[in-house]
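Let me give you the structure first, and then I'll get to my questions.
Apart from one protein chain that is not included, each protein chain of the complex appears where it belongs.
So, chain A:
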Amino acid sequence: MIFLLKRLTTRALTYGPLSLFLLVSLYPLIWLLFYSFKDNEEIFSTNVFGIPKHWRWENYSNAFDVFDIVGYFKNSLIVSIGTVVFTVILALMFSYAAARMKWRFANASRVYMTSGMFIPMQIILIPLLILERTLHLQNSYLAVIVPYVAFQLSFATIIFYAFFKSLPYEIEESAAIDGASVYTIFFKIMVPLVKPAIASVSIFVFLFAWNEFLVALIMISENTLKTLPLGLLYFQTQFGSDWGAMGAVMVISTIPTIIVYLLFSEQIEKALTVSSAVKG
């Protein structure tokens, strides 16, 4: 009896906090789902946290009827994937050059690149707008992709630099002895070794680009180029908003980020074991 009691206590002590953690972690998503089926009264006053009293499926039909969700979704995908591709490629090449090659300004360039993390977006908006207008980039996908890449390069560079630094030089030496060129070493040996880092960076950069609002708001005016966060403005009027319909759009727009995370999460875990690439 005492043994059973002890076992139950141990289980409760183990699973209790874990269940609480699970609930705290998952509830925001569940709450978002609930709120996408409510109206403003339920969301703000009568039923803030509970299950919808009346399931308002019309919020979802509004999301598709009133709101060009397919168009905004497509734009968000193009912008986010474009940002990820360019950021990863540029950051990978720069980090490799800064971490593994010997050249005069390697360290200074790295510090310069990472210093971009300390520049707030708001203060560069006006010069950025003038620059984009001059370069005829305004109202194109590149109008947001280019600044997004520029802002994310600092972060991506830090991650990749740390990974490249941690790899043993013997890998490249062996490849060079076997006759591999710099490009072969980079693309065929080093890049595969930092795949976990690429996955991590891709997730963060994708989430950033998917959710970003301010730069997109200023740089994009064409309705056909607007991303999902901009599209949500359709539900905001001067003196009120349809929060239920906005919730429905947010639920739909959350799906890709969850998919991206599920696809790459395993790679992130592997990031911790990258130093075991070469044994002995």
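Everything that follows uses one rule, which is that a residue touches a chain if its C-beta (ideal position, glycine included) is under 8 Å from a C-beta of that chain, and two chains touch if they have at least 3 such contacts; residues count from 1.
Definition applied: contacts and distances are computed from a predicted model.
The unshown chain of the complex is recorded in UniProt as "Extracellular solute-binding protein", chosen from "UvrB/uvrC motif protein", "Extracellular solute-binding protein", "Hydrogenase 4 membrane subunit" or "histidine kinase". Touching the chain that is not shown, out of A:Ser19, A:Asn40, A:Ser61 or A:Asn107: A:Asn40 (per the contact rule at the top). Note on the undisplayed chain: of the listed residues A:Phe49, A:Tyr169 or A:Tyr183, the one touching it is A:Tyr183. One of A:Ile51, A:Ile126, A:Ala162 or A:Leu263 touches the chain omitted from the figure, and that residue is A:Ile126. When the omitted chain is restored, the residue from A:Tyr161, A:Tyr234 or A:Phe264 that touches it is A:Tyr234. Within the entire complex, the positions of chain A that touch the omitted partner chain are 40-41, 43-46, 78, 82, 85-86, 89, 125-126, 129-130, 133, 136-143, 145, 180-181, 183-184, 186-187, 217-218, 221-223, 225, 233-243.
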